[in-house]
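Take this structure, written in structure tokens, and hold onto it; I'll ask about it next.
A single protein chain has been removed from this complex, and every other one stays in its place.
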């Protein structure tokens, strides 16, 4: 029997399938339930310093091949999130705290509080708007990314993952700036828009949103492959994973673990167990013993 | 009866639907046939200075929601392309010559030859690899883009369209650099990869390719909207248009005309007449008299 | 997003209207739509009419409901859905519908000859759909006593002999539903509750409507007594739109 266990940084996972940030991970009970239903870890909703209601509705558009969302970083603020983490940790599998900010100090402050709440790792959401420059994201400024991670690594003891945005010209310079991270997480959503032609208006209240799901899978695979090839970093693959085949595509491109989000819309949370079972079958069929044996095989 | 005629720069079009560059536009007879079957104009395959066989096969991956291609700028070289243009022009509708290069001089040389062959406009494919810097595309270097267009506008008499790549952090700086163009064409394909998990290898011989079709429609709409809003430039929308509804989404985002490519894979070249008919029906139903009346209505 | 042309608008109570429109998907009692006013927001609203034409009955509570209430016949109503599960069909025999506030809207498709009702509202002018029941089978309650029993739905419920009902269906403010749940729990009666929580996505991914890990928008909104027993969050705490946990 092959083993679908994997490791990301120092964190050991029962299977490669974690819950991606922003999907069903605002309420501690939901995270706990998802951990009990086969996710090997959950990443929390991205949490910032202050409470934010997020954008007003509509915040989601359903497409035949994915979703566009503009939740607008709704979150209770770090100080109100401890109880949810406490509940989630009862799921007895790793809880990864996602945080967003715009300065190194803010990230450090958030991470320290997360660490204090008992999360097993920090994931940096580098896709929020960058205030110093403007128009673009924190994650498109390599110097800032490098500084944030350097600061964090010196101040906290749990692993730090950096989640990169695909909305950049040159992913490699960002990936290199983030090289002190314990792992890179790719990809976040792709900027997109949906217009209702009968209402003659963008559907989302924020107009712009992030495309996730099937539509972005091959964009994600490309980023994972390119970054793995050039940096050798440990990578968590995310974006449009719906089946074990999709998962294997990411693994062969270089991912050591995976996150899934949008597929839950189609398949419900049963998808975690389904993915694990299908992955095991695939490995059995193809003669792989471990996930790490498959990782990056398409690179050679 | 509403009119689906439109104009892009000084070029008058019977309907908004042109053939996009790279799809069925290498052979003059094919372009002629497509013009005779309802396309309001054709954009030729992108032509460079020298003959190129392109990447070896596989050059295409079929996905449920689009294609990934890596044709590799196969082209006969500008000096061998005159006959195809001559044949295409017998279609009696505008033929737009797409060209690619890496320096302003090269673009000017190509454009002059295209003009000489009798094309009605030039479309600059700014997505080919940039030699000076590396890793990225000509179209991600605003200074170079500006210089190319300035040079061209001073040397040729037909309109110049700039086709922009979506693989950039900051589309607005590129759009502004291209503001002397008669129109902006958006978007080219999105970099992507497909791995065959049973072969354990990327499918495309070039490994990386460009994603087109449905999957990128809402990415394209986003670029058109954002650029129209910030620059007011005339825009040709392209990317994943399969139905008149898709077309209207682009038009309401700010496009004055459209290009279609990948949909031909699903629907054949009959799609041009179908799109025109459906658009007319939509306009009739919604009370629009002209395309320009719809252009950009979602911006307000 | 779907849209339909509004066929008719009827004021059914203070600030409360029923809008009817054609929509050719099958809709079951208890299901809801996300109704969008372009530029103004999107909110969950139950189908109060599931036949042909379909209809919703909506009260003007605030910024997002007001523009929907303001729509007129001939205008477009934009919505996505139907979403959620539905009430199970009542067995033969009598059954009871308990609607608090606009809650009666989602129960309206269940009204029939065999239906008994308790409708509670703040005041007389807020009551609606009383007339859809046989007169002798419906009790109204108002907080201010301006009509019917002065009190709430639970006060009315206590006056009834529940033995005669095959099923009880409840929709209203969570506090009221919790009170009813606690009251009937020891009585071993089949009952279903339609829960309301803030909803953003309505497709089970944003977590804003979850109760003990279950997404009300997708697995619910209708839950039986057994499910509710496991919901420690039911009637106690909920997350606000920001995700901040507050007491109910």
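Of note:
By letter and in written order, the chains are A, B and C; residue numbering begins at 1 in each of them.
Heads up, the rule we're going with is that contacts are C-beta pairs under 8 Å (C-beta built on N, C-alpha and C of every residue); 3 or more make two chains touch, one makes a residue touch a chain.
Predicted model only: the values in this text are computed from it and were never measured.
Here the chain not displayed is in touch, across the complete complex, with B. Listed residues B:76, B:166 or B:254: the one in touch with the omitted chain is B:76.
The residue from B:102, B:167 or B:262 that touches the chain not shown here is B:262. Considering B:24, B:128 or B:172, the position touching the chain not shown turns out to be B:24 (whole complex). Although one chain is not displayed, subunit B still touches it through residues 23-27, 29-30, 32-34, 45, 51-54, 56-60, 62, 67, 69, 71, 74-77, 80-81, 83-84, 196, 198-201, 203, 205, 261-262, 264-265, 268.
Please note the rule applied: only the chains that are shown with their structure count from here on.
Distances between chain centres, each the mean of the C-alpha atoms, put C farthest from subunit A.
Centroids of subunit B and subunit C (each the mean of its C-alpha atoms) stand 51 Å apart. Averaging Cα coordinates per chain places subunit A and subunit B 33 Å apart.
Centroid to centroid, with C-alpha atoms defining each point, subunit A and subunit C lie 36 Å apart.
In subunit A, the residues touching two or more other chains are 198, 200-201.
Of all residues in subunit C, none touches 2 or more other chains.
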